[in-house]
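Shown here: the complex without one of its protein chains, the others still in place.
Residue numbering begins at 1 within each chain, and the chains themselves are lettered A, B and C in the order written.
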Amino acid sequence: MRIACPFCGERELGEFSYLGDAAPRRPHYAVDDGSDPVKLAEAFHDYVYLRDNVAGTMREYWYHGGGCRSWLIAERDTRTHEFKSVQVAPGAGASVTSPAGE
Amino acid sequence: MKYSIFSLARAALTGHRGWTRAWRDPAPKSRYDVIIIGGGGHGLATAYFLAREYGIRNVAVLEKGWIGSGNAGRNTTIIRSNYMLPGNVGFYELSMKLWERMEQDLNYNTMVSQRGIINLYHSDAQRDAFARRGNSMRINGIDAELLDAAQIRKELPFLNYANPRFPIMGGLAQRRGGTARHDAVVWGYARAANDLGVDIIQNCEVTGFQRTDGRITGVETTRGPIGAGKVGMAVAGNTSRVAAMAGLRLPVESHVLQAFVTEAIKPLLPGVVTFGAGHFYISQSDKGGLVFGGDLDGYNSYAQRGNMPAMEDVCEGGMAIMPMIGRVRLLRQWGGIMDMSMDGTPIIDKTPVDGLYLNAGWCYGGFKATPASGLTYAHLIARDEPHHEASRFRLDRFLRGATIDEKGQGAQPNLH
Amino acid sequence: MVEFSWNTQSPLQKALVPGLHGVGGTPGVELAEIRDIVLVQVMARRGKAAETAKIAKKLFGVEPPFAPGAVFGKEVTLIWSGPDQFLAFAPQGDERLMQQIADGFSGTASLSDQSDGRCVLRISGVSAVQAMAKFLSIDFDDRAFPAGAAAATSLDHRAANLWRTADDPNGVPVYHIAIFTSFADSLYGVIADSSLEYGLKVA
Partner (left out) sequence: MSGYIESQPLGRTAATEDAAANTPAAGATQSHRLRAGGLIDRQKPLGFTFDGKAMTGYAGDTLASALVANGVKLVARSFKYHRPRGIMTAGPEEPSALVEMRGGARREPNTRATTQELYDGLCANSQNRWPSLRRDFMAVNSLLSPIFVAGFYYKTFMWPAKFWEAIYEPMIRRAAGLGKSAGEADPDHYDKVWAHCDVLVAGAGPTGLSAALAAGRAGARVILVEEDTQLGGRLLSDGGEIDGMQAAEWVQRTEAELNALPNVRIMKRTCLFGVYDGGVHGALERVADHVPVPGPHQVRQRLWRIVARRSVVGAGSIERPVVFPGNDRPGVMMASAVRTYINRFAALPGRNVALFTNNDDGWRTVEAIHRAGGQLAAVVDPRGQAPVEYQSLVKASGLRVLSGFVSDVRGGIDGVRSVTVTGKDGRRQELAADCLAVSGGWNPNVGLSCFHRGRPEWREDIAAFVPGDCPPGMRMAGAAEGTFALGECLRAGHAAGLAAASDCGFTEDGGSAAEAGDEAYAISPLWQVPAKGKAFVDFQHDVTASDVTLAQREGYESVEHLKRYTTLGMATDQGKTSNINGLAIMAAVSGRSIPQTGTTIYRSPYSPVAIGAFAGHNRDENFHAWRLAPSHQWAAARGAVFVDAGLWKRAQWFPQPGESDWLQSVSREVNAVRNGVGFCDVSTLGKVDVRGGDAGVFLDRVYINAFSSLAVGRARYGLMLREDGIVMDDGTTSRLAEDHYFMTTTTAKAGPVMQHLEFCRQVLWPELDVQLSSATDQWAQFSIAGPNTRALLQALCDPDEDLSNEGFPFMGVREVKLRGGMKARLFRISFSGEMAFEISVPARFGNAMAENLMIAGKPFGVTPYGTEALGVMRIEKGHVAGPELNGISTADDLGLGKMMSKKKDFIGRIMAGREALTAPDRQVVVGIKPVDRNRRLRSGARIVPKGERPGPETDQGYTTSICFSPTLNHWLGLAFVQRGRERFGEIVRIHDPLRGEEYDAEICNPVFYDPEGVRQRG
């Protein structure tokens, strides 16, 4: 498998490590924003454990640790392993991004 | 038709024209008390135990392809009960006990071969971890031995004792572990279930669920709708897709695991040897092929095939620990779709949907679980309460924090 | 009062054996370690990539690479090492240079001194590319990797920085590889072993 890192170009699978589904978002909350603890726990449970596990195109996190150390967000078909697109995480590089960029 | 050397000899006289189908090929009925989705080891075992133990015989097993076309027909056939954590220990030992009487139960030779399994260790830390595991097994009445370097050398003289990177310091042995003929397990359960009246329906893919006010009342299939009192999923790698038809999101990811077999050679390996530190495990099939594997490829996949880095990683492990296999040729390589749960431990439970049951999350360890999974899942479906040996395989354990994580990797399926 | 001497040592002190190795004849691969270097990782602060580039230009006389590549200043080579990051490499550097870099970038870019964190090898020779094809997965074709090209990649599963400098007088390509110091002893073995069949000359 080869992954086209937007920075480095196409590279061998061995240079990357995989994290998984990029759909789940880490719930945002502030400690004393009075959010319901049960709901919060459920939101985190969803974020940490539940997956769509799609058979088809999936947005997922890859880390180019064996290269430029950028986190990437790829679209890949889990049935064919074909990559549709590869983007960089908002915080790779130095450009200023708003919170919750992902 | 009972199988035995005598019936075989008798059949020989008539050129084996006397044999009949091992299982019928029925058309689906309009309704069953229980429908099991998935004609793998688990699905068929569940149907068998429903009929044998719980007297529920109006059962159909629906298989989208041919029975055993999933992981049951793809696995490296290792059976063992060397688990450590509460919840796992008892369950896998129950399974081992069922393996030990399988041929007689099924009247089918599934070649359960208890030639033993040895996990090698290479550091004090690893030894301590194995000691912890082994003592947990022993306290639960399961056989385990901690072997030192000298004992390993005696049993496995062909290993690489010169490897400075992974000095072989010893191993954890379970003598009752071993292998079984995976396809035969599928066929044996199919035949036995069939004899008890279960309909095994191949080339019948479930494409949706029928519900009336929330409760499952049947399934849509490529061979038309079929009514059911209860429906149990046993679809392994396809769990999330089938569950999604009922609107469920699960703590499961599908990953590809590869395995390999070499050309057949004369007997070389006594039992199963695992080299965890090097992502390599190996055994020899009765046909003579070395059957080996290692870690997952590491990314979500439904492709049933893997890539070279994983092949290389496994073979490197093999050459590090067992350099005598260097000239043996790798004959075939394949991949199966693992239903990896988020804590590496299976789920046998009711779902939030009334009448729909879940059996999934077997990761790369579900073949050894086949008999116990069938029995405990049948119990759950028949009695609507978990079998005591599977009482911790609950769906809500992730919300409660009661995960069972043998590897301590957390919610990272590709690392389990 | 006892005196203390502070001799430096190379991570290859043991592994690197000068002379000819492997098959006889004219060596196809030449290897040399570049010692006592200055190597600084320069990482632009948020929103300060452009500023960082300006300062680099002021300090080194050249713009840093914005994409994989190596730019050669008088004293210092700038090698792309990641988005809005680069390595400032000087074959023979000293305190003064370090201080210059530190002062120059302060507040604009974050620095991480890697002068001892990496071991830099020079590899050249008519068969260098064949040897490197055994431990580097990137394409060394002139069209794909000309002089001035650079890559952050992996060598035997370990991160490495690689760049190609000007060909030597006989038109033979010259490459530099920076590997992590603690891996040097091990990875040097891989590089050397890969070269033996072409004949290896170690400086």
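Here is the rule we use: a residue touches a chain if its C-beta (ideal position, glycine included) is under 8 Å from a C-beta of that chain, and two chains touch if they have at least 3 such contacts.
On a predicted model such as this, the values are computed, not experimentally measured, just so you know.
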For the chain not depicted, the shown chains it touches: A, B, C
Residue touching the undisplayed chain, where the options are B:229, B:276 or B:323: B:323
Which of B:41, B:177, B:278 or B:298 contacts the chain that the document leaves out: B:278
Residue ranges of subunit A at the interface with the undisplayed chain: 1-3, 10, 12-13, 17, 19, 26-27, 29-31, 37, 40-41, 44-45, 47-48, 61, 63, 65, 69-71, 80-83, 89-92, 96-99, 101-102
Where the missing chain touches subunit C, by residue: 2-11, 13-14, 22-23, 36, 41, 43-47, 110-118, 133-134, 136-139, 141, 144, 156-158, 180-187, 189-190, 193-194, 196-197
Residues in subunit B touching the chain absent from view: 3-5, 7-9, 12, 15-17, 19-25, 65-66, 68-69, 73, 86, 89-90, 100-101, 103-104, 107-115, 122-123, 125, 127-136, 138-141, 144-146, 158, 160, 162-167, 178, 181, 183-184, 187-188, 202, 262-268, 278, 284, 286-288, 303-305, 307-308, 311-312, 314-320, 323-334, 397, 399-403, 405, 407-411
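One rule holds for everything that comes next: only the chains that are shown with their structure count from here on.
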Inter-centroid spacing, subunit C versus subunit A (mean Cα positions, whole Å): 31
Between subunit C and subunit B, distance of the C-alpha-averaged centres to the nearest whole Å: 49
Residues of subunit C touching at least two other chains: none
Touching two or more other chains - residue numbers and ranges from subunit A: 12, 14
For the subunit A and subunit C complex, residues of the former touching the latter: 7-9, 11-12, 14-15, 65-70, 88, 92-96
Of all residues in subunit B, those that touch subunit A in their complex: 240-241, 244, 249-254, 298-303, 307, 309, 342, 398-399, 411-414
Residues on subunit A engaged by subunit B in the complex (per definition of touch): 1, 12-14, 17-21, 41-42, 45-46, 48-55, 58, 60, 76, 78-81
